[in-house]
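Yeah, one chain of the complex is gone here, protein chain that is, but the others are all in their spots.
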C-alpha cells in the first residue's frame, strides 16, 4: 500500500462512474489513489470505453497521477486490489424494466429493491457477487468490498451468510439523502446534523436527530408532518404523511417506506407510469442515453451536472467518504450495511443491517441503539425474512424457496398472484438465472 | 373449593352458552361445578333469560346438582369465583357488522380479529376486560380468567401488559380445529395427533405434527398441498395453497393466514359478500336469530345441533377441557394464549403468544420450540407490533396511537386510507369508546 | 418395535446394573423389554459376568421373557437398539480416586463432576461417548441415548455441540432426590410434589415447588433454613445453609451447590478424608468390592438393599421412568438434561440445560420458566462456560484449551495451581487421553 491505493470498480461502464471519479479527485489529498481499474463485461464494452475515456480526461484535467485501466478481465483487475466497488447491473436496464413492468402488469407494486422486482434483482445479482468474493479470496483477500449494487441489503446478507469474507460493506445514498434533507429543512449546514440510523437497506429509520449534538427530533417530526416537507430523495416524489401518523410513528422514515405505508397511492402512480411507458427504468434508460451522448464529447472533462438527475445524488460522497474513512482510520460516523452483531435487538446477530457505524481502519463498527420502536419492528422483520429467504433462493436456485420469498413479501397480495409473477419473471430473466435453469435442463 | 366449583360466565346470554353448559355436563364427573353464574348487561337481558332457561333445562335433564344463576350484577357474580370465562361482545353483532362493512366500503379486508375490524373490536373490548380484572383482583383474586372474547391475542396482551393479574389464559378453538382437521385428513382418531403449535392468536403455526409420537409433518404438508384439503375451519372456506408455497413454508397454517397469503382472493370474496349483504356478521345475525328461536322452545333441553353452524365447533371442548386440566392438575398439552417468557425466541418475553402448553394446576407452562421458521417470523412480528400498539391505544384512548395501529396493520394499504377508516369507525362506535371521546368532549 | 424393545446398557458390568434390572422388571407391564444387552470392555469382563448372572437370576425369578445378553462387542449390541443407556467409567474407580486425590493434594476441591476431577472425567469420557454416537448413527440411528455417565451436563453439551444426533438425554438422580427430600420434609407422598427445575447438571435449582398444584416454596425455604433439613442426597452430608442466605436466594438448591456456597467447609472435610484415605472414590471402591461379593452369591436373585448405600438412589426409577415415558408418550414432567432452545434465557440456545421437561414420544420438551434469579445467573453461566471449554478440550486434545477450562473453574484458585494440577493429572490419566498424547508423540 506504500505505493498508493488500487481501486477496482466492477460495472465500471456505469453512467455513475464520473461521480465516483469526481469523488476520487476531490479527496485525492487524503486518499492517494494510484490505480483505478474500471471492469465491465463484453456487453458493456462500448459504455466502458466512453465512460473510461471521460474518466481519463477528468483525471488529466485535475492533474493527478492516477492510472485509469479499462478491462473486461475481472481477475486481472482484482489482483492485489485494496478496495473493490461494485455498481454493475446484471441484465442492464432492460432487466430493470422487466422487474418493474411484469409485476405492474399483475397489479403489483415494486422496483429494484422492493417487491418482485427486488427479489429478481437479488436472484440475478447474488450469484455474481458470490463469484466476485470467491475471486477476491484468492486474488486480494485483504481488500474491502464496497457494494453499491442493489438490492444492497439482500446482497450484503448473502455475502455475510454464504461466504467467510468479513470485509464487506453495503452502501446506499438514502441515509445521506435524509441527512441532507433534514439539513435543508432546518436550513443549516449538513455537517451540523447527525442522525441515529437503524433498520435495513431501503427500510431505514432515523431514531433520533441531532443538531450540534442536541436532539431536534420533535421539531423535525413536526416539520415532516407538513406534507410539503416529506420527500427527501429526488427519485421518489411522495405525498406527505398523515400528520398524526408520522407523529405517532415518531421516527424519521426513508422514501421507500411509502411502498408500505402508502401502498395504494404508490401503486396508482406506478400503474399510470406503466401505461404511459414512464416507469423508472424507462425514464432512466432515456436519461442514460442522454448521459452517454454527453460523455462522448471529447471536450467534456468534468462530471456533467445532468448526472445528478440520475438519482445518484451524494453517491460519490458516500462511496469515497467511506473508503477514505477506512483508509485514514477516521472514526467518523456513517450509516452503512454491515453485520448486526446485536446493534438492533430484534434482528439476528448474523444478518445485515443498515445502521450508523463508526468507520475505523478495521471497518465499520455499529453503534448500539437498543431496539427499534415497537410499531416498526414487525415490518423490518418481515423485510429481513424476505431478504433471507430470497438470498437462500438465489444461492440454491430452488423454485419453491423463490416462491416463498415472493409470497412473504408484503407487496405481493397472494400465493396465486405471486406464482404467476414468479413464472413469468423466471422466463423473462432466464438468461441471467443459470442456477434455476441448469437443474430443469439437467 | 371443597364445596364444588363456582364458574362465572361474562356474556352469559351468548348463543354459545349451551355449548359451554353441555361441556360442563359431560365433564361433571371430573369437574364438579356447583354454581354457574351467567352474567350479562341490561341490553342482553332478554337473551340471557332465554339461554339461561335452556341451560337450566339442560342441567335438570342431566340430573346434576349445578345451580344456574342469571344476573346483571357482575360484581355479585364474581365474588369468590373459581373460574371466570368471558364471551361477551361489546356492541353486539351490530358492532361486528360495522367492523366488517366500514373497511370493506374502503376496499379493505378484515373481520373481528384482523385488519381495522380487529383493531376496533380490541379498542371496545380491552377497557371492559381491564375493568373485569380490576373487579376480580378485589372479589376473587385467585380465580382464573379464561378469555374467549376476540381478539383474544390482543386482549391477553393487554391484560399481561396493563395489569398484574397473572391468572389469565386466552383461548381459541382454531388450534383444536386444526388438530381435528389433521386427524380427519389422516383418517385417525383425534387423540392420536399432537401438534407443536407456536405463534399468535389467529396467526398460529403447527411447527410439527405427530401421529402416535412420530412426526408426520411431511405427509400432512403433502396432503395440504392438495387444494381439496386446505380448509380446516368451517367459517372460512378457502381455496387451497399453491402446492410449492405450502411445501416451502413447511409448517401448518391456520385459516386466518389466508387474510395475508391470499389477500386478494379473500378481498374479492368479501367485497362480494359486502354487496350481497352476506358478510360474516350478517350471516351470524341471521343464525343467531334462528338459534334464539330454537332456544325459546321449552321442550328443548339439549344443545341444538344447529349451533355447530355458528362457528364455535370444539368451543365447549376447549373451554371445559382447559378448566378441567387446571382443576385436576392434568399436565396435558393444550395450545393457549399466555405469556411468552421465551417460548418463541423472536417475540418479547412479556408478550402474549399462542403456544402448546402443559396445563398444570399452576396454570399453563409453555413448551419451548426454539424459534419460528425465518419465513413467518416477519409476519408474526408485524401482527404482534399491531397488537401491542392497538392495546396501548385502547388503554390511552390516544387518536394518534390508534392511527398508528391502523396503518401498521398489514391489511391496511396506506396512512390516508387508514385515517379515513379510523375516523368513520370512531364515529360509528362512539358509544363504546368512552376513552376516545371523553377527552374530545373535555 | 412390534416384537418388544431392545435395550443396550454400555458399562453393563457396573454395580448399578441390578437397580436398572429391577426397574425394568417393575415396569415390565408398561415397558415390554425383549432384549437387554449388557456391554462392557475387556477390563470389566469379570464384573460383567458377575452382574450379568445376577441380572439373569433376577429376571428368571420375576418370570419375565427378557433375554439378557452379555458382550464385549459394542457394535453387535448396538445393532437395531431402541434405547442405549450409558453408565461406564473410563479408567474405573482408580481414575476417580486420582480425580479426587490429585487436586486435594494441591489443596483444591472437587469430585467427578466439579473442579479438576470433573474436567478430567469429561476429558476421558467425551471421546468415548462421541464414538458411541458415531456407532449409533450407523447401527441404530433412531435409538435414544440415555446418558447417566458423569459429568452428565458436559457430556450432553459435547453431544449437542459436536454431533448431529438429536436423540440424547442426560439423566441424573439429583432432581428426583430433591423432590423425594421435599416430600419427606413436608411429610407427604412424592407424587403430590412438583418442582420447576432449571439450571445445569449438578447445578440445578428448584424455582418453585408445588404441593397438589399450589406453591409451597416459601414454606419449604423456611424449613430449609433449619440446618437439620438442608441435605437431600445421601452421599453429600452438608451442614445447613445460613438461614438468611437461603431465604434471600429464594430457590431450592441441590447438594452440589455446597461446593460453591460452602467451599471452605467442604474443602476442610475433603482434606480430612484425603488424609484418612476416605475420599468418595475410596469409600465407593470398598462398597463396590462388597457389592460384587454379594452379587456373586448364586442364591441372590434380587437387588440387594446394600446397593442403596452406593448413592444411586432413585436411579432405577429415573432411568426406567424416562424410557417408559418416551415409549408410552406419557407427557409427564421430568427434569432431564437436554438442549436449551430458550428454556433458560441467559444460557445459549444450543447448550445443554437440566430443566423440567414434558416427556413425549418425540423426546423431552423443556417447559419455559423465564430466567434464573439474578443471584444465581452468574454461577450457572460460569459452570456452563467451564463445560463448553472443557468439551472443546476433550474434542481437540488441545493443552491450552484444557488449561483454560481448568483455570476458569470456580474451584481452581489460580492459573499457576491449575497448571500444576493439569500437568499431574494429564500424566496420571495418560492412558485414557489419547487425544492429548497422540500429538505430543507424533
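As written, the chain order gives the labels A, B and C, with residue 1 at the start of each chain.
Definition applied: a contact is a pair of C-beta atoms (placed from the backbone, for glycine too) under 8 Å apart; a residue touches a chain by one contact, two chains touch by 3 or more.
The structure displayed is predicted, hence computed values, not measured ones.
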Where the missing chain makes contact, among the chains that are shown: A, C
Hidden partner chain, touching residue among C:53, C:163 or C:381: C:381
Residue numbers in chain C that touch the chain omitted from display: 239, 241-242, 244-245, 247-249, 261-265, 346, 374-379, 381-386, 388-389, 398-401, 403-404, 407-408, 410, 413-419
Where the missing chain touches chain A, by residue: 194, 196, 208, 210, 212-215, 329, 331-333, 340-343, 345, 349, 358, 360-362, 365-371
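Keep this in mind: only the chains that are shown with their structure count from here on.
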Distance between chain centroids, defined by C-alpha means - chain B, chain C (Å): 45
Numbers and ranges of chain A residues touching at least 2 other chains: none
